[in-house]
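A single protein chain has been omitted; all remaining protein chains appear in their positions.
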Amino acid sequence: MTIIKSNLSTSSEEFRQRYAHNKKAVAELREMQRVARHIRPQRDLDRLSKQGKMLPRERLEKLLDPGTPFLEFSTLAANRAYNGESPSASCITGIGTISGREVVIHADDSSVKGGAWYPLTVKKIVRALEIALENHLPMVHLCDSAGGQLQLQSDLFPDKHLAGRMFRHQAMMSKYGIKQLALVFGQCTAGGAYIPGLCDYNVIVRGTGAVFLGGPPLVKAATGAIVTSEELGGCDMHTQVSGTCDYPADNEDDAIRIGRDIVAQWELPKKWSIQQAVPEAPLYDPDELYGIIPDDIKKGFEMREVIARIVDGSRFHEYQPAYGTTLVCGYAHIWGYKIGILANNGILFNDSSLKAAHFMELCNQNNTPLLFLQNITGFMIGTDYERAGITKDGAKMIMAQVGSHVPKFTVMCHASFGAGNYGMCGRAYDGRFLFTWPNHQIGVMGGEQAANTLAEVKLNQLKRNGQEVTDAILNEVRTQTLKAYETQTSAYYSTSELWDDGILDPVDTRNALGMAISASLNAPLGDRGYGVFRM
Amino acid sequence: MLKKVLIANRGEIACRVIRTCKKLGIPTVAIYHHEDRLAPHVTLADTAVQLKGDVPTAAYLDQDQIIAICQANEVDGIHPGYGFLSENAGFVDKVTAAGISFIGPDAVSMKLMGDKIRSRDFARDHGVPVAPSAMQDGDLEDFLKKAEQVGFPLLIKASAGGGGKGMKIVREASELKEQITTAASEAQRYFGDSRVYAERLVELPRHIEVQVLGDGKGNVVHLFERECSLQRRYQKIVEESPAPNLPRELRDRICKAAVDLAKAANYKNAGTVEFILGADGEFYFLEMNTRLQVEHPITEEVVGVDLVEAQLKVASGEGLPFRQEDLRQTGWAIECRINAEEPERDFRPAIGRIAKLNVPAGDGVRFDAGIVEGQAVTPAFDSMLAKLITYGATREEAAKKMEKALTDLVMLGVPNNIDYLARIMRNKAFLSGKLHTGFLPQEAGELIAPEPTAEESIAAVLAAAFVDPDFRRIAFEIPEPHASIGFWRN
Partner (left out) sequence: MSYEMLLNEQDVSLEITARRPDLRIKSGDLVHTVSEVPSVGAAFEVVIDGKTHTGWRAVVGDEVFVRIGTRTFVVGLPQAQLRAHSKGKGGDALHADMPGTVIALHTEEGAEVKAGDKLITIESMKLQVGLVAPRDGTIEKIHVPAETAFDRGATLISFVALAAPDAPPAKSTGT
């Protein structure tokens, strides 16, 4: 491997302009995260403190091993939904270590409407379970939720990937020997009761923890009986009588202590042996990423400059450096782990698509995980390219990617438009993790292209019907389309809808990927398919 | 020589006696209560017999059972050690009647010297100085008058007592009656005998004692003095020989008084005559202990005599192998008593399990112990676990060696006084040799452990944390890259 030679001029006007732009963007991201994490109505905070409850993040900090990282997922989920009433989609999910074991954590946030689940809450929890399931990571649930938002039940209850999926995943995890622990700090009502119910281990806090299919109000409504929460599904009842819960805890601290001790009993994972080197910080300062990322979606940038600020020692073994140059392929290390990188340095042509397919086959042959750094506006279109079989070559790229048995990781560095998103392992392609940068935009095509396309369609439609074609009509179509695209292509909309696992400050990319790769090594590799087809 | 010796004791003294028996080729029989089954005297002896009985101390006091064990094991000599049955004249009679030698004085001298009042009278009658005093012989008013005549300050003591129990100091005539009444009732409670006596209190007194040995055939020798002034709660914890700052002429007079007394009593075997020495150089007979003392090793070190060997020879009728003119006192010896107690809590006895024992070694370092690693220290027995003795050419050298030995002596798991003793060895007043029985209370402020520095505290906390698997897990077993990334939130 050789050290990437950076051609970045940190004193250039362009660098300074981009740096200022991105610094501001990241400050906005950080501020949104701060608000989503910490700003709650005083009334809710008072209620929790009266109940003797900790805030979910206080529980989390006590549960995690001291001085260790926590990779939090989708911190801004639901930021564009429900009038902003569900910060972080009312729950916290992420990866950290407890008693030296890597685990996925899901914590209900009872400081938001009693921790009630919105549809996006369900989506976020299901995604956390999926991460645990795909990566064979044990999971710890910090339960404190009033249950599903009854007004929104049709969006969270019936479909395949909605609430029922949580319990399906829980059962599958247990079946595969992936351990789960629930710490019941508050109520687990109705479906929520199955979270501790389906965990292999659970702990319940005396006085505040409760597990039942129907809470006291429902029991009263259905049968007229008046019972207290503690009698109906409290700590002593479940740990002494029903056996639904395993360990009684005197208080939240006690529950956390017991929980840590339970995790300490779990067998250490047998990770598959990835090629490793001694970790090394990048030679170039990751802070310079801010001066590389453009301030306009249409502006391109040199992806090798990005790679140089993410990978160990800025060292890179470039594959086919002279062929299909709009896609940079090669090997590098992140936190010591060997990975194969595919990074867009322009539009995907026939040769770059074939190079991608070929390189992915090599990585599979070598058991090297794949990292996709997306900045893609699409596969090249036009007669020449269609005649050269661009669709056929794009299909090869998708086929090679989908058939990969090695873990895949995607970072949305800038643009992600059209079928390029598919080839470069977009959300639909079961990458283990997908992170976005704040400047990222996503759509079936760019906003302007879509506006012009739809204006063209409108024009033809009006002409066909013999109607008058005015600039005003066409401009209206253009403006509306642009407006909709502007909203829906933004990284914040994307993350709000959980099309990713969260927006990252670009300088955090290396740590996030290091933890993601480490997590992915827990699941055994599948079987390889074919050998390497030279494309 | 005796054919087989039973040691009617436990702990360090049982081990000590067995050691000399082994040296002389005499087989030994140890007795032990179930609680002591892991104690070293059990394994050291050639034969060990378990005592019956639930209460451990009662078992070691069970005279008939012990004599029966002797008979069953063809024992012809009993060494009583100290404490337990060592000064029980009735036991001596029973042992003798059973045809077994009691390795100690005969019952007659034991009875005479065991009674505080009779022994004082005996001493006075034979020209040994005794403190001005008054006896209670019935009428309280009469006793009060006599006590007042002795002069204040006065010390009121139980006639049958010892160890400072029920002792009262009276400085004013007005307090006298009340204090005597209290002392009498305490004496009744502790010793079952309400008789008390009053004697002149010696201010800043030193406790000087003289080791004597008699063969019962007229040869009585002294083995010089021991300084036993360092006491807490009226019990010795540091002893030394010779006594520091004691003019030779005065020392000789004290030793002579001790020999005179033993001769007068036709004393046989080992004994100790205790004196009170005032700051004015006056000394008074205190009492005589008719047994081997705890602190006998310091005499052995400076005189070069095995006292237990001497005891065995006298008991077997061989007599003493030396005369007074053969004995010399050379160098300096210090003994520290290692107790399971908490000096910072008024020396409250402590219990626990000796999880770690590291014994100091080296030239001039002697450790007389009856403990092993892993042994439990229970409230059933005395809190003294061992004795550390150092010997040097000078007092300074012996003290320095003692401080080092105390540093090397590690006994963890049971609170103990080792660190406190080390502070005594560093204490300026101690090193100057200006001792008296009120020394430790007087120096209490100087002897408090200084507050640990933050550095020491964190070292202790980390040393402890590092043995905890839970701590080791979070410190050393965090997987990569989590450990390298450290605290990080995205």
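Which chain is which? They are A and B, in the order written, and residues in each are numbered from 1.
Criterion: contacts are C-beta pairs under 8 Å (C-beta built on N, C-alpha and C of every residue); 3 or more make two chains touch, one makes a residue touch a chain.
The model shown is predicted, which means the values in this text are computed figures rather than measured ones.
Enquirer: Tell me which residue among A:37, A:260 or A:478 touches the hidden chain in the full complex.
Expert: Checking each option in A:37, A:260 or A:478, the one touching the absent chain turns out to be A:260.
Enquirer: By the contact definition given up top, give the residues of chain A that touch the hidden chain.
Expert: With respect to the unshown chain, the touching residues of chain A are 61-67, 250, 256-257, 260.
Enquirer: Since one chain isn't shown, list which residues of chain B touch it in the complete complex.
Expert: Contacting residues on chain B, toward the hidden partner: 352-353, 355-356, 358, 406-407, 410, 412-413, 415-416, 418-419, 422-423, 449, 452, 454-468, 470-471, 474-476, 478, 483-484, 486-487.
Please note the rule applied: only the chains that are shown with their structure count from here on.
Enquirer: Quick one: which bits of chain B touch chain A in the complex? Just the residue numbers, please.
Expert: These residues of chain B touch chain A: 470, 473-474, 477-490.
Enquirer: Within the complex, which stretch of chain A touches chain B?
Expert: 65-72, 75, 96-97, 99-102, 261, 264, 279, 335-336, 502, 504-505, 508, 511-512, 514-515, 518
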